[in-house]
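Note that one protein chain is taken out, while the other chains of the complex remain in position.
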Amino acid sequence: MQDFVDAVQFIGEHTALLWQLTLDHLALSGAAIGIALVLAIPLGVTLGHVHRGSFAAINVSNVGRALPSLALISIGVAVLGIGFVNVMVALIVLAFPIVLTNAYVAVDGVDQDAVEAARGMGMTGREVLWKVELPLALPLIFAGIRTAVVYVIATATLASVAGAHSLGDVIVDQATYRLPGVLGAAMCVAVLALLAELLFAALQRAVTPRALRLEERGVPVMLGDPPLTNERTAST
Amino acid sequence: MKQGTLRLILALVAALALTTGLAACGGGDDDGGSGSTQAAASQPGKGKPSVTLGTKNFTEQFVLGQLYKQALEAKGFTVALKQNIGSTEIADKALRSGQIDLYPEYIGIFNTAVAGDAKAYPSVDAAFGAGKAYAERHGFTLLPLTPFTDIDALAVLPKYARAHQLESVADLKGVGRFKLGAPPEFRQRETGLVGMARVYGIRDVDFSPLTIGLQYQALDDGKIDVADVFTTDGQLQGGRYVLLRDPKNVFGFQNVTPVVSTRVLQAEGPAFEDTLNAVSRVLTTEAMQRMNAAVAIDKQSPADVAQQFLQANGLV
Partner (left out) sequence: MAEPVIPDFGRGSSCVRENGTFCWDWVNSHWGDTLRPALVQHVVLTLIAVAVGFAIAFTLALIAYRRGWLTTPVVLVTGLLYTIPSLALFQLLVPFTGLSRTTAEIALVSYTLLILFRNTLAGLAGVPEEVRDAARGMGLTRRQLLWKVELPLAMPAIVAGLRIATVTVISLATVAVFIVNEGLGAPIYAGLQQTFKTELIAAGALCVALALAADALLVLAQRALTPWTRFARSA
C-alpha cells in the first residue's frame, strides 16, 4: 500500500517528466489513429455502400484482433528498425481493422428500407450515402473509432521497447524510477486511457440519434466492439 | 455458407498444424539437462528444499542461469528457474522479498546499485571485500567471483571512430553533443553517465534509452552514435565495432558473484555452495564470450549451450 502512496508522491514530484511523456504518448497515438482513420473510413464506407467485400471487411477484424500487439511492434523493429515511425506503423496496422470493419458494417447494415425510400425519392447513390447512410451509420463508425483509440493508447505504452517514447518509458524502467515511479506511470496511463474512453463515449452519444440508442433497449453497450456476433443478426 | 466452409477448413488446417507441431518434432523436453544420465555417484542435493534461481534480462544472464541450474540439478538439487526477471533493481527486490533465493550479479553493480556504495575500488578483491561485508550485514552471501569480468564499454562504428579520432572514452569530450544509446539504468549509474560526467567531464549527451540488445541495431542504423555494450557480448566477435578504452576505470570491475540468501545457503548444505563455485571457477572471459556468441550470433538456446559446456568440463 505504501508503494501506491509513494506513487502518488512520485507523480507530484515528476509532473514535468510525466507530462512530457504523456504528450509523446498522445502524439504517437494521435498520428497512428489519424492515419488509420484516413485509410480505413473511406474504404469501409465505400465497401459498405456498395455492399461488396463483406468477407474480407469483417474477417480483417478477426485477424486484426488476433495480432498480438507486442509481436507486431517487435516485427516492426525487425523489418523497419527502431523509432517513432516504425512503432506508428505497427499501431496503424492494429487500428486499421477495427475502424474498417465497423465502418463497413455500419454502412452496410443501414436499414435497407430507408435506402429504398431515399432512392424512391430520386436521390443519387452519392446523395443516399451522404444524406441517409452516413448519418445512420455514424454511431457504429464512432464505436469503432472509440475502440481503436483506446486500443492504440493502450498499445502505445509498449512503444518504449522499440525506441519510441511514451509513458511506457517509465513503466519498463524500474531501474531508474523504482516501483513508485512504475506504479505512478501505470496509473497515469490508466487514467489517460479512461479519459479517452469517456471522451469518445460522449462523442459517440452525441452523434447517435435518440431513436437508435441501444441502451434504451436494455442492452448494455459500453465499449463499442463490432456487433455482438459476426453474423448479421436480424434483430438489430 | 462460403464463409462457414472457409472457416471450417481454416479450423481444421490450424488444428492439424498445431497438433502435428505439438506431437512431432517434439524431441526436446523442456530446458535440457534434467533428463540426462543419472550421475549414480553423489546426489547430495536429494531431499534438500527446492531453490529458486533468478536471472536478469539479457543473454549472458540466461546462460549463467542455465549453467548454475543444470550443474545443481546434476547433483540432485531441485531448482526452479525464473528467467528474465528484469534489471538489477528488480532482481534485488525479488531476492529480498524471497521470490528468488539467488541470482548472479556483477560485483561492481552490486556495490553501486544494491549497496549504494559509489566508491571506486583499486582492485577487484577490494571491491569484492566491500560487497561481501554489505551482503553479510543484510542476510546474503556473495560466493567467490568468476574469473571473467563483463564490464560496460562504449562502442562506436569504425567510421565514426575515424571521423572523430576516438580511441578512449576521454576523446568523446571533444566530439560535442552525441547520441548515446543504453539500457535506461545506465543514466543513473556510477558505471554509466554519472561516472562519465564525474571522471571524464562528459556531459553533453543525448541519451536514448534502449532495451538491452537493441543497441547494436541502433548503432548499425545510425540512430545512435555511441552504444553502451557489455565486453563479453557475442556481437563483439568479428570486430565490427570499436570499443573505446577506459583508462580511468569508470566502468570498474564486473566479475560475477552468485548472491545467495544466507539462510537458503545454510539449508542447502555445503555441496550446494561447492557446486556453484565449481561452475564459477571455469568461467573465463573467453568461455563466456564464446557461449554468448553461440546464443547471440548462432542463435543456439542458452540451455543447449550451457549443457554442452558443462559436459565438456565434467560438471554434469
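Read from first to last, the chains carry the letters A and B; within each, the first residue is number 1.
Convention: a contact is a pair of C-beta atoms (placed from the backbone, for glycine too) under 8 Å apart; a residue touches a chain by one contact, two chains touch by 3 or more.
Owing to the predicted nature of the structure, the values given are computational and were not obtained by experimental measurement.
Visitor: Going by the stated contact criterion, tell me the shown chains that border the hidden chain.
Guide: Answer for the hidden chain's contacts among shown chains: A, B.
Visitor: For the chain left out of this view, which of A:58, A:103, A:161 or A:175 touches it?
Guide: The missing chain is touched by A:161.
Visitor: Just name the one of B:44, B:76, B:147 or B:269 that touches the chain not displayed here.
Guide: Going through B:44, B:76, B:147 or B:269 one by one, B:147 is the residue touching the chain not shown.
Visitor: Just name the one of A:68, A:135 or A:209 that touches the chain not displayed here.
Guide: The missing chain is touched by A:68.
Visitor: Can you tell me which of A:89, A:186 or A:203 touches the chain that was removed from the display?
Guide: Candidates A:89, A:186 or A:203; residue touching the omitted chain: A:186.
Visitor: Could you list which residues of subunit A touch the chain missing from the display?
Guide: 3-4, 62-63, 65-72, 74-75, 77-79, 150, 153-155, 157-158, 161-162, 168, 171-172, 179, 182-183, 185-187, 189-190, 193-194, 197, 218-223, 225, 228-231, 233-235
Visitor: Using the document's contact rule, name the residues of subunit B that touch the chain not shown here.
Guide: Its contact residues with the unshown chain are 1, 4, 7-8, 10-11, 14-15, 17-18, 21-22, 25-32, 57-59, 62, 82-86, 90, 94, 97, 99, 147, 211-214, 216-217, 281-284, 286-287, 290-291, 294, 296-301, 303-305, 308-309, 311-313.
By definition in this document, only the chains that are shown with their structure count from here on.
Visitor: With chain centres defined as C-alpha means, what is the inter-centre distance between subunit A and subunit B in Å?
Guide: 39
Visitor: If we count contacts the way the header does, which residues on subunit A are in touch with subunit B in the complex?
Guide: 55, 77, 81-83, 160-163, 169, 172-176, 178-179
Visitor: Which residues of subunit B touch subunit A in the complex?
Guide: Those residues of subunit B that touch subunit A are 2-3, 6, 86-90, 93, 113, 183-185, 187-188, 208-211, 214, 217-218, 221, 223.
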